[in-house]
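Beneath this line is the structure, given in C-alpha cells, with notes to follow.
Up next, chain A:
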Amino acid sequence: MAETILVPQEIRATRREELRRAWSRFRSSTLALVGLGIILMMAAAAIFAPTIAPYPQHAGGFVDFANTFQPPSRAHLFGTDDVGRDVFSRVLFGARISLSMGIVVLSIALAIGVPLGLIAGYWSGWVSSLIMRITDVFLALPSIVLALAVAAVLKPTLTNAMIAIAFTWWPWYTRLVYGEVLSLKQEAFVEASRSVGAGPWRIVFKEILPNTWSPIIVKLTLDMGFVILVETGLSFLGLGAQPPTPAWGTMIAEGRIYMPANWWLATFPGLAIFLTVLGFNLLGDGLRDVFDVQIEQWRGGA
Partner candidate 1 sequence: MSFRTYLLRRLLHIIPALLGLSILIFVLSRVVPGDPARLALGPDATQEQVEQLRREMGLDKPLVVQYLRYMGGLFRGDFGFSLRTRRNVAQDIKEFLPATVELTTVAMLFAIALGVPLGVLSAVRKDRPEDHISRILALIGVALPRFWLAILLQLLFAYYLGILPTIGRGPAPPVRLTGIYLLDSLLALDFRAFLIALKHLILPAFALSVGSLAQIMRLVRANMIEEMRRDYVLAARSYGLPERVVIYKYALKNAFSSALTVIGLSYGFLLGNAFLVETVFAWPGLAFYGVDSLLFKDLNAVVGVTIVIGVAFAVVNLLVDIAYGYLDPRIRYET
Partner candidate 2 sequence: MQKEPLLEIRNLTIHFHTFEGRARVINGIDLVIGKGESVALVGETGCGKSITAKAILGLLPPNAEVVSGSILFQGQDLLQLKGEELRRIRGRHIAMIFQDPSTALNPVFTVGEQLMDVLVHCDDQGSVQRWRTRRPVAMLRQRCVDMLRLVRIPDPESMMGRYPSELSGGMRQRVLIALALLQRPELVLADELGTALDVSIQDQILQELKDLVRTQGMSVLYITHNLGVARMVSDRVYVMYAGEIVEVALTHALFRRQFHPYSQGLLAAVPRLIGSIGEGIEGRIPDYVSPPPACRFEPRCPYRMPVCCEVRPPLREVESGRWVACHLYPASGGDSS
C-alpha cells in the first residue's frame, strides 16, 4: 500500500472491501456483539425512559412517604428509596444523563482536540510545539483530579461537571491525531497530492483526516465508558448532578447513607454503571480488532 498509488475508484473499492471484511470479523466476535447488545439496551432505556419507566414521575423530586425503603418486589423491581421513589424508574432516567453526558463531553473533546492535533501534526514550528506542550500540562495530572479541581471552582451542577470533564479530555485526542498525522504525512498518497499542487488545508482535510477515523472511533467507544466512570465519580462526590436528579453517581451517594439495611439503593445504579462501561469496553475492544489499530488505552483518571 505504501508504495502504490491508487486512483480514487480503486481506493473506494478497497475501502468497501475492507469494510466488508471488518464487518465479518466483527460478527465473529461474540464479546463485541455482547457489548453492542448492552449498549443498544442502555440506549433504548435512555430514549424510551418516559414510556418504559413504571413511575416516570419518580425521576424528579417526587415524594411518597407511605412507600419508603421497599425492598425489590414485583411492583418495584429495584425497590424504593428514602422518599418512596421507584429505583428502577430512576435508573432508567439515569441512563439518559450518563449517555448524553458522554456524548456531549466527547463531542467537545473532539471539536477541540482533533483540529489542534491536525495543526500540530501537519505544520511544525512554534505553534505546533506550543500545542503539544499544553497537552503535556493537561496530561501531567490524572484526568479525574483535574476534572475535580475544575468542577470545584465552578458551581456543582451537571453542566459544569460536563464542562470540567471535557476540559480535561481533549488533549488525548490532540495526541492521538498528532501521532496519526505524523505517520500519514509520509505516505505516498499524501506526497502524491502534494506533488500535484494540493494546498495544505486540502491535504489535511481531504487526505489525512479521513484516514484518522478508525483509531478515533475506537478511542471514542472506549472513552464513552471512561467518561461515564468519571462523571458518576464526580456526581458521587457531590460535584456533579445534585439531588433530586436521577444521576447514577448521585443515587449511589444518597443510597450509601442508608446502607447496609437498604442495600438496593446503591447496588442497582452501580450495576447500571458497570454494565454500560462494560458494554462500551467490549465494543471498543472488538472495534480495535476489526480496524486493527493500536491506541493508547491508558488513561490517567478513569
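Regarding selection, all candidates are chains of the complex that A comes from, given by their letters.
A few remarks follow.
Rule of thumb we're sticking to: a residue touches a chain if its C-beta (ideal position, glycine included) is under 8 Å from a C-beta of that chain, and two chains touch if they have at least 3 such contacts; residues count from 1.
Nothing here was measured: the structure is a model prediction, and the numbers come from that model.
In summary, of the candidates 1 or 2 that share the complex with chain A, the touching one is 1.
Across the complex, candidate 1 is touched by residues 31, 133-134, 136-146, 148-155, 225, 229, 232-233, 236-239, 252, 256, 259-260, 263, 266-267, 270, 273-274, 277-278, 281-282, 297-302 of chain A.
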